[in-house]
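Here the complex is missing a single protein chain, while all its other protein chains stay put.
By letter and in written order, the chains are A, B and C; residue numbering begins at 1 in each of them.
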Amino acid sequence: MKKSTSEINVRYGETDQMGVVYHVNYLVWFEIGRTDFIETLGLRYAAMEEDGFLSPVVDAKLNFHYPVRYGEKPIVETWLQSYDGIRTMYRYEIKNEAGKLCVSGTSTHTVVKKETFRPVSIRRSLPEWHAAYSKAMEA
Amino acid sequence: MKKSTSEINVRYGETDQMGVVYHVNYLVWFEIGRTDFIETLGLRYAAMEEDGFLSPVVDAKLNFHYPVRYGEKPIVETWLQSYDGIRTMYRYEIKNEAGKLCVSGTSTHTVVKKETFRPVSIRRSLPEWHAAYSKAMEA
Amino acid sequence: MKKSTSEINVRYGETDQMGVVYHVNYLVWFEIGRTDFIETLGLRYAAMEEDGFLSPVVDAKLNFHYPVRYGEKPIVETWLQSYDGIRTMYRYEIKNEAGKLCVSGTSTHTVVKKETFRPVSIRRSLPEWHAAYSKAMEA
Partner (left out) sequence: MKKSTSEINVRYGETDQMGVVYHVNYLVWFEIGRTDFIETLGLRYAAMEEDGFLSPVVDAKLNFHYPVRYGEKPIVETWLQSYDGIRTMYRYEIKNEAGKLCVSGTSTHTVVKKETFRPVSIRRSLPEWHAAYSKAMEA
């Protein structure tokens, strides 16, 4: 299974007064993981937008197991949970340096036309993406 | 059923280059809703922290139905989905001015000691909160 | 002198592990002040964008005098420091409930065409805005 690993540089402003990373920021880190995962497939999200498409989030789930702190060097592991030619679901695991699972979750995405926000078939509209995602699912 | 309604002042920086609110910010708005809901129960989250407790997020789920745009005046409706003396689950619905459901979701929270992050029983450690939440569930 | 007053609802995620509001967020609050100030002139920033213009920031200065904490109810006071038909400089003062000055600063803005980012004369391209700003400076 294709899996990407992204190193996160914890930003000071990502902490809150609990003294740990503010929970909302882990959803930003999921996106960092997703962007890197896409690059391991040989694709670039920025290029998709330049071609007139957007990939909005349909749903997201987060499970918070253990806090990440400023000064730590966490990673996000990202892989494909499902893909059907229309919807893509990614799975994420954020781990600290000791390898402890801190946050896990998923997000589901469609692809839409930039101008109209109308959903498109990835299979038909973005065949290069479809090929890469299909292959990643097989692996 | 007790329900709070929070008006959101969409901040320019909450949009992204899709031209709509960046999906992560809705999770921030859930917290605005939760804070207001707590106040409708006659309680204050800041006071809980002053008393030496924190209420971390255990899990969160978001469903994105329709985008909110800058210049709109969305609301967050918040209510209690479940409460068992230890865990509290809130439910959120973000609607635009036209009443259209834009984002829905839930989040689950425990209460821990500030110093140790050890979970406590809300029933025993915060009887005033327990009474208010139990009553809100009955309603 | 025309001056607007904006109440800020401090968000939990705006704090950092120092236990106070993360300094960067005051620049976001300046924008809340600016948006409200524009509305006291009978104008709407969102409307300017709908008309094909943007108002980027040219420079910003912040002086941090005293921290704002979660649970407080700060205000932003905003007024016009200078306006010459092309550039607009706003002045901001953030005060806590006790009236203590916490953060002060300025920001300077131009107006550009949305499509090209080319600067325009507010006087010529947005006569309604020019009239309101000129009047606010006189006051």
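Methods note: a residue touches a chain if its C-beta (ideal position, glycine included) is under 8 Å from a C-beta of that chain, and two chains touch if they have at least 3 such contacts.
From a predicted model like this one, the values you see are computed outputs, not experimental measurements.
A.B. asks: Identify the residue among A:13, A:74 or A:105 that touches the chain left out of the display.
C.D. replies: A:13
A.B. asks: Identify the residue among C:28, C:89 or C:120 that touches the chain left out of the display.
C.D. replies: Residue touching the chain left out of view: C:28.
A.B. asks: Against the chain that's been left off, what residues of subunit A make contact? List them.
C.D. replies: Looking at subunit A, the ones touching the missing chain are residues 9, 11-13, 28, 31-32, 35, 44-47, 49, 70-71.
A.B. asks: Even though one chain is hidden, which residues of subunit C still touch it in the full complex?
C.D. replies: 17-18, 23-24, 27-28, 31, 49, 54, 56-64, 67, 117
A.B. asks: Which residue numbers on subunit B touch the omitted chain?
C.D. replies: Those residues of subunit B that touch the unshown chain are 12-13, 15-20, 22, 24-25, 70.
The rule is simple: only the chains that are shown with their structure count from here on.
A.B. asks: Could you find the chain whose CA centre sits the greatest distance from that of subunit C?
C.D. replies: Between subunit C and every other chain, the largest centroid distance is to A.
A.B. asks: Rounded to the nearest whole Å, what is the centre-to-centre distance of subunit B and subunit C, using the mean of the C-alpha atoms as each centre?
C.D. replies: Chain centres of subunit B and subunit C, defined by C-alpha means, are spaced 29 Å apart.
A.B. asks: Just the number, please: Cα centre separation of subunit A and subunit C in whole Å.
C.D. replies: 34
A.B. asks: Provide the C-alpha centroid distance between subunit A and subunit B, rounded to the nearest whole angstrom.
C.D. replies: Each chain's C-alpha centroid was found; their separation is 24 Å.
A.B. asks: Multi-chain contacts in subunit C: which residues touch at least two other chains?
C.D. replies: 12-13, 70
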